[in-house]
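Note that one protein chain is taken out, while the other chains of the complex remain in position.
Up next is subunit A:
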Amino acid sequence: HSQPLFLPQKKKKNKRKKMDSVRLKYVKLGYAYLVNNFLRLLLVPIMWASTVEVLRMGPEEILAVLGSSAGHLDRIQILFFLLLVVFIFTVYLMSKPRPIYLVDYALYKPSPVWRVPFSTFMEHSRLNRPYSPKSVEFQMRILERSGLGEETCLPPAIHYIPVEPTVEAAHEEAETVIFTTIDDLLSKTGVKPRDIDILIVNCSLFSPTPSLSAMVINKYKMRSNIKSFSLSGMGCSCSPISVDLARDLLQIQPNSYALVVSTEILTPNYYQGKERAMLLPNCLFRMGCAAILLTNKSKEKNRAKYQLMHVVRTHKGSDEKAYRCVYQEEDPEGKVGISLSKDLMSIAGEALKSNITTIGPLVLPASEQLLFLLSLISRKIFHPNGKPYIPDFKQAFEHFCIHAGGRGVIDQLQKNLELSPAHVEASRMTLHRFGNTSSSSLWYELGYIETKGRMKKGDRVWQIAFGSGFKCNSAVW
């Protein structure tokens, strides 16, 4: 084929670019290594110098030096000194937070009887809303762009024409979903229900009396002195919140198991009106549940899957726009639904930035933090409008679990954090197979990574969740 005139130069340019980028990579690596191991590197010459000194002085000289300094003190002072050291050491040990281990977790796999192919969703939508063809079309467009597959599931009550969102149906859904998952977890871990000391159930949209945690305690005949909590209304970001609560409780209660159940019960919340902002949840939310067993028992250290490193919670509720971003209200016809505002993406971006600012110093290696600091200073002094330096979180984590809120959320985060498609694959596949399962989606993603065999010992995972409020919560394992 023909050779255009400029091809040889272009080849050279590409080659140069490639060489440049490779060089840059090595520079970055070298820099990172230098900064991260700075103290160690500093220690080396000190150690060397002192070894040389010691070797130079003979053993008698060393003893003489020690003896002269020790001679100034009498026994009581030495004893006091030793006691002080022991005391400080004990205080340090006591104030160290207990390590929290994740023994195992179980995910709910809905029966294919409840699956919702696109065509069925559309047909039922048309039959349920004979007077709003525009809303049906809108839902179809959302579904096509949503990233959901043909195997996502809705609870049985939603499959009827017309839908039957009764309280009884919601209870049935809760029982099926939660009990199946807990059964699975208990059989996986071998823990008995009577051994559970702390129970936290989070479900944003369904909050019956007695609570879902009471329902679990009733079914499994748990102990009467169990500490149970039922978190509701906290949106899709509730899973790290529950984990944080469990962690705090496990700090004060030694030798305990905490069971955390994250789910979303969809039956009562199928929106039956035609406001576009409220139709989105119908298209995206699907059945799901995760049950997690946490503990501070040191005997579980060997078989535990993960250890909890950090939980960072960011709440943007003080900002009015963020507060109203995901809001449950009645539409002009009186039908209740959850309205999602158009600013959702930008508000999520802001919340993420806040969260990153807090989590950065905790997890980033020193090299990235220094770079961030330098770029911050240079932006403040030299270029006020310069692009902020986004720390490379890929150096801090091997795996990312981004809440599968929708394709837009995952795309946005992939761009913001400069992640590769492989990093967000777990999120996309969870969205495709299970839909947006709200708070449990982080766990489905973790399960996906494990199933694919990518999780190795020592890998660090970052779970990021967004939710109404507007909150951005992270958990680091």
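As a convention for this text, contacts are C-beta pairs under 8 Å (C-beta built on N, C-alpha and C of every residue); 3 or more make two chains touch, one makes a residue touch a chain; residues count from 1.
What we mean here is this: contacts and distances are computed from a predicted model.
**Q** Can you work out the missing subunit's protein name as recorded in UniProt? Choose among "Shikimate O-hydroxycinnamoyltransferase", "Protein YIF1", "Glutamate--cysteine ligase" or "Protein phosphatase 2, regulatory subunit B, gamma a isoform X1".
**A** Looking only at the record, the undisplayed chain corresponds to "Shikimate O-hydroxycinnamoyltransferase".
**Q** Would you indicate which residue among A:151, A:183 or A:411 is in contact with the undisplayed chain?
**A** Looking across A:151, A:183 or A:411, the contact with the absent chain belongs to A:151.
**Q** Which of these, A:42, A:78, A:91 or A:161, touches the one chain of the complex that we don't see?
**A** Missing-chain contact among the listed residues: A:161.
**Q** Out of A:127, A:362, A:377 or A:422, point to the residue that touches the absent chain in the complete complex.
**A** From the options A:127, A:362, A:377 or A:422, the contact with the absent chain belongs to A:127.
**Q** Quickly run down the residues of subunit A that touch the omitted chain.
**A** 111-113, 115, 117-120, 123-124, 126-127, 130, 149-151, 159-162, 164
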